[in-house]
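Accompanying notes for the structure given below.
A single protein chain has been omitted from the complex, and every remaining protein chain is retained in its original position.
Up next is chain A:
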Amino acid sequence: MTAPLLRVEHLAVSFGELRVLEDVDLAVPKGQAVGIVGPNGAGKSTLLSAVSGVERASAGTVRLAGRDVTRVSAAERCRLGIGRSFQIPRPFVDLTVFENALVGAERGAGLRGGHARELALRSLEVTGLLPLANKSAGALPLLARKRLELARALATAPEVLLLDEIAGGLTEGEAEELVATVLSLKESGLTILWIEHVVKALVQVVDRLVCLASGRIRADGDPHEVLAGAEVAEVYLGGAAA
């Protein structure tokens, strides 16, 4: 069995006295798409932030391709191959859509000149943003902002793509468009860790589902089995439903 591309061991994150994540273990093999579900406040986004380096782990380790990156900065983790999107889009509002992607290609992927421009354009192409390339990112509607989050992450040439609720707030049709895009990324072999409340979208893509609640992993396995399991019912509906 090959070593997982991304491994999280005994990960804990605290904000002062508040323990947001506790003893989280997760191993994601190369090419696998893993979905993460859980109620609000479960620690899902914090997990992504701890993996991407935006939040510091108070205990445990994060390894990428066997290398311990727990104390490595977010920028360095990105350069090593961890690309992420944010739940609430954070575009560089005074830059154009193309320039937003170019930041990822130049700094995250470490490319220069024509190579960086090509990667940025390809990331816009795959996310359907090429026609909006010259538009100011601050003027984009929500769907386009979500797509830009994805495009920027792709422009960093990631080994592991972390997606944080990219289908949230979208209409059914818009969400389907995004699912098709993520599915094509997965089929091309990209490793994906995807947090999503829109479970219908998630199960179309992921190979495996993890249920997180109160900062701990409650279930981990086949998406349909996890969704049908007692743990998920308990997490979402309370102890009486279990």
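In the analysis below, contacts are C-beta pairs under 8 Å (C-beta built on N, C-alpha and C of every residue); 3 or more make two chains touch, one makes a residue touch a chain; residues count from 1.
We take it that contacts and distances are computed from a predicted model.
A chain of the complex is left out here; the name its UniProt entry carries, from "PaaI family thioesterase", "Hydrogenase subunit MbhD domain-containing protein", "Glutamate synthase (NADPH) GltB3 subunit" or "Branched-chain amino acid ABC transporter permease", is "Branched-chain amino acid ABC transporter permease". Of A:Pro4, A:Gly43, A:Gly60 or A:Gly104, it is A:Gly104 that touches the chain left out of the display. Among A:Asp25, A:Asp68 or A:Glu118, only A:Glu118 touches the chain left out of the display.
Think of the hidden chain as still there; on chain A it touches residues 52-54, 73-75, 78-79, 84, 86, 90-96, 98-100, 102-112, 115-119, 121-123, 125-126, 130, 133-134, 152-159, 181, 184-185, 187-190.
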